[in-house]
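Note that one protein chain of the assembly has been removed; the remaining protein chains are unaltered in position.
And now, chain A:
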């Protein structure tokens, strides 16, 4: 039997994110006996990180998070090797990720988590136990957080639980353009409408203080025209950058929970978290642990094809809108094609129903938007949905409620 320290010393663990959670996770791993740690992060250090990312000092501002964090931990703790990677997680391939025995995510982005989750699940092969790499995922927002353990193809995955996420706040474009009521509406107007109008050749960089000042001034002017109070620089930053409050203590709690799970998964000394722990620190302290069930129709780990039952007279644009509002998919700009084995109806010009880009293909498929589904396809047709926020393609069977209804005008 291998001893626990030996297991820890030889375990290759990857920490995804060297931010608030990442700094804590790296420290906890090193103090727990892990010896071969890697960390990947594409970001550089900002002043606003220093209230919690304790491996960084004012002199490090502008430097790579991964490199600075790795150097600090290696220097502080004997016999630990921390290997930094300053790049996007999407830049790394199968060979890179298959080197690790466990992955711990401390990310602040849903998109990155979806990608990492889908990648590890895609790698998992039941014939090769080494290909099943457990994913421990932590997340915090202010005084609240959660930690979970995902064993690819065995437990539920990140994609299974997307509907748990808070609904994204999206202000209707007509409100922003015509009837602003909140300071947020004025800020969105300045960043989404005024900026591209005045500076069509420059992309708004939300990390650039000069750009943010410009947006703030414009928003302030618009707010005063409409007598709307409350536009401040801090709020402007918050809205434009979608800032999530973050503090050291919640990160410490969640990171510790994640590393304890990594310890248990590696050594087998105690049963691991099954499989979702939520932590609420806003109203006293409350924690709740439960088994989040897998979705049989999860686009990433489930095998079942989803069925959507709609009216045959629904227009394609309305279907796309409906898909966009489904909280368990969180799509941004879905593309729709019919599966290759289907025979399109006469109304359709090919298998591609609607493609958002490139502009040429958008132009070709645009006329389909106002066509009724019954004119484009038969009931039971399988659609393939792709979306930039969807890490895999989604199969969707369309069934009509009114199959035999004549939809001709």
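Here is the rule we use: a residue touches a chain if its C-beta (ideal position, glycine included) is under 8 Å from a C-beta of that chain, and two chains touch if they have at least 3 such contacts; residues count from 1.
The working rule: contacts and distances are computed from a predicted model.
Pick, from "Origin recognition complex subunit 5", "Ribosomal RNA-processing protein 7", "Phosphatidylinositol-glycan biosynthesis class X protein" or "NEDD8-activating enzyme E1 regulatory subunit", the protein name that UniProt gives for the chain of this complex that is not shown.
"NEDD8-activating enzyme E1 regulatory subunit"
Going by the contact rule already stated, which one of A:38, A:64, A:218 or A:237 would touch the omitted chain in the full complex?
Checking the options A:38, A:64, A:218 or A:237, the one contacting the hidden chain is A:237.
Among A:248, A:278, A:317 or A:339, which one is in touch with the chain left out?
Of all options in A:248, A:278, A:317 or A:339, contact with the hidden chain holds for A:248.
Given that one chain is not shown, which residue among A:10, A:48 or A:90 touches it?
Going through A:10, A:48 or A:90 one by one, A:48 is the residue touching the chain not shown.
Which one touches the absent chain: A:228, A:298, A:314 or A:353?
A:228
Which is it among A:131, A:260, A:280 or A:349 that touches the chain not included here?
The single option touching the absent chain is A:260.
Can you list, in ascending order, the chain A residues touching the missing chain?
27, 31, 47-48, 50-52, 54, 57-58, 76-78, 142-143, 178-182, 226-228, 234, 237-238, 243-249, 252, 260, 270, 282
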